[in-house]
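A quick write-up on the structure given underneath.
Of the protein chains in this complex, one is absent; all others appear in place.
Here the chain labels run A and B in written order, and each chain numbers its own residues starting at 1.
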Amino acid sequence: MRVALFVTCLNDTLFPGTGKAVVTLLRRLGCEVEFPEGQTCCGQMHVNTGYRDEGVRLARHFLDVFAGYDAVVAPSGSCAAMVREQYPKLADGMGATRPGAFASVHGGRSGFARAVAEVTPRVYDLSEFLVDVLGVTDVGAYFPHRVTYHPTCHSLRGLRVGDRPTRLLRNVRGLELVPLPGADECCGFGGTFAVKNAAVSAAMCADKVANIESTGAEVLCAADNSCLMHIGGTLSRQRTGVRVMHLAEILAATERDVGGPMSREVPAVDPAVNGEAR
Amino acid sequence: MSAGPGTFLGMPAFPKNAEEALEDSQLRFNLRKATHTIRARRQAVVDELPDWAALRAAGKAIKDETLRNLDRYLIQAEEAVTRAGGHVHWAADAAEANRIVIDLVRATGETQVVKVKSMATQEIGLNEALESEGITANETDLAELIVQLGDDWPSHILVPAIHRNRSEIREIFLEHMGEWGRPAPADLTDDPKALAEAARLHLRERFLSAKVGVSGANFLIAETGTLVVLESEGNGRMCLTMPRTLISVVGIEKVLPTWRDLEVFLQLLPRSSTGERMNPYTSTWTGAVEGQEFHLVLLDNGRTKVLADEIGRQALRCIRCSACLNVCPVYERVGGHAYGSVYPGPIGAILTPQLRGTASELDASLPYASSLCGACYDVCPVAIDIPEVLVHLRAKTPHAPAERLGLKVAAWTLDRPSRLRRAQRLASRLRGLLPRRRLPGPGAAWTDTRDVPAVPEESFRDWWNRTEGGAR
């Protein structure tokens, strides 16, 4: 199976450890992982902030880069939801209300719509890919820590990943999963909302942080580093001592990681595993 | 505080209002308690119906079909109401609707009207318009009474006084009931039963002597000309039944094609709104009944403008249940006043800018008053994709020049992987210089409460290239 990693611009730039963890994990599970180097960004920030034309241009670029793969895996619920849920809406509604919107996009509106129909059904969030495509819920991970899981809005209500992430976490050896009160409530990130409505965003995060602390967890896990950047930034500012980790980083960890992955700097990809994969 | 006609004129933008509201710990406490109570109740009665999803799909489609053929249904409704002895008036805007109602009240010779809570009459500022012509409008819904006595703004579609708790309500009753009529008993407690009893006694004389009633309607059935009002307290029944003259102001989007369609909406609305299997009272009437004189005022006031927007028009499906307010994390923390409109919360954030336009700073900021978490869409009984409309309206609203420049630069960088790589390498080189606790400029909005992550030495793409995907 030709699997393309869509690492996302945020992970690429700020959280490369998450990308490396996905590579480690997928290779351990026998996948051949490619990283199409033409990739940049899905366009979510632009579309959701009201810059549709720029967003559509980035979407078109994404569709070109990721055409022809059996699966595209993104370690981000919101980026995967952008592609799968919002690209079709861009193709539909926006083309109708703004006839000129696709003028500078190659293939025009109909070409865009065709590419959307072809590419987007094969775009998966990491947990969907593991559970639905590979059919695994035990990925052979070891992580002896007390962890609570924040489901993130776009995974929960956009992609509807349901309990896939927690099924994966429950099968991690040594991991104690504690339920997060008010888990389904938004953390307050919301992209540019975090800056445009900084006060409300901070108030939402304050409640999220209080809920996290009430669990007594060492680690807050989520499948989206944008939410984790927001919550983690608050946890760090408040010196709570709770650290944040992406789902991929926990699932990539095994007994071979001496001391376990205690920081966001995840151990480099295991050469032995890579050797097998090649 | 003085109420502008249906708008809270001159209010600053949402983020500023929100910041002030967030400081009010009593408000935060009241809202949290109330919204969490109603969320649980709604969920329980929705889960009870095995066919909720099918009802929701039907509700959405019925509304869409109505809007698609609205001209036909409006004419049909007009004919049916007229045939049943009612009078139908058409109002293109708020001023015309107010004029029609004032003239109708004048014709009766009365100077007092009793009112059932109605979003449409709040939207057009009817009470203020009546007052300026020497006619007193008596609000009869308990929450509206609390708002009216407290010279306050409504802050919720269903429960306009949701921002007040029981002890605040007690104080308002003790202080102000006497100014309007029968005073509250001096030994009034803050027991909700006692508060409801005080309201009952205060309003009863006015109901029993009322000659003119003014209402809105939840639904208007085109096929039969039937109006439908859902309520809880019985004040609606009082206002609809006791007066000799009844005037109903109804938005044109409230039409439903057939009587049968009620089988869907009488299940969707109460469960979504008060979290009950059914609200205590629903009244339906067709034309002039039981010797009453009946006037129907059909109101446009911007609705046809909303209808012309292919994406935005879904907001006209709204049945004003307020489920979206009750689950919204933003509304829960700032309350309704920050939205500066009689329509607060997620539905307000898409309805107000469409009805009023985005000329004011406040209205232009409303589409951004959301983290796009999607909880509103999940609970909407007519499946209004509020996040979709928010994003659509953001694209239609003008942007601040500095932001525009920033996002243009970002888009330019992201257009080519080579540019992104150069930007990443620059950031990595400067990583030691970037403060993690205090960013300059607009970044300060982030670092006021949050640290920024450390920039890594190497981006993922550089790592992939250097190690051939981790092979080296």
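Quick notes on this structure:
We adopt the following convention: a residue touches a chain if its C-beta (ideal position, glycine included) is under 8 Å from a C-beta of that chain, and two chains touch if they have at least 3 such contacts.
Throughout what follows, contacts and distances are computed from a predicted model.
One chain of this complex is left out of the view, and of "Fe-S cluster assembly protein SufB", "NADH-quinone oxidoreductase subunit C/D", "Cytochrome P450" or "Lactate utilization protein C", the protein name its UniProt record gives is "Lactate utilization protein C". Touched by the hidden chain within the whole complex are the displayed chains B. Screening B:212, B:264 or B:350 for touch with the missing chain picks out B:264. Set against the missing chain, the residues B:91, B:212, B:347 or B:410 yield one that touches it, B:91.
When the whole complex is considered, the residue among B:46, B:67, B:386 or B:410 that touches the unshown chain is B:67.
Only one residue in the set B:106, B:204 or B:404 touches the chain that does not appear here, and it is B:204.
Within the entire complex, the positions of subunit B that touch the omitted partner chain are 30, 33-35, 37-38, 50-51, 54-55, 57-58, 61-62, 64-65, 67-71, 74-75, 84, 90-92, 96, 140-143, 146, 158-159, 161-162, 165-166, 169, 192-193, 195-197, 199-200, 203-204, 207-209, 221, 224, 226, 232-235, 237-238, 240-242, 252, 259-260, 262-264, 266-267, 270, 274, 276-286, 289-290, 298, 300, 304-305, 307-308, 310, 313.
FYI, only the chains that are shown with their structure count from here on.
Between the Cα centres of subunit A and subunit B there is a gap of 33 Å. Residues of subunit A that touch subunit B in their complex: 7, 9, 11-17, 19-20, 23-24, 33, 35, 37-41, 45-52, 54, 57-58, 61, 86, 89, 93-94, 96-97, 153-154, 157-158, 184-186, 188-205, 229-230, 232-234, 236-237, 264, 268-269, 271, 274, 278.
The residues of subunit B lying in touch with subunit A in their complex are 14-15, 18-19, 22, 309-311, 329-330, 333-334, 367-375, 377-378, 388, 391-392, 394-397, 399, 403, 407-408, 410-411, 414-417, 420, 423-424, 427, 437, 442, 445-446, 448-453, 455-456, 458-461, 463-465, 467, 469-471.
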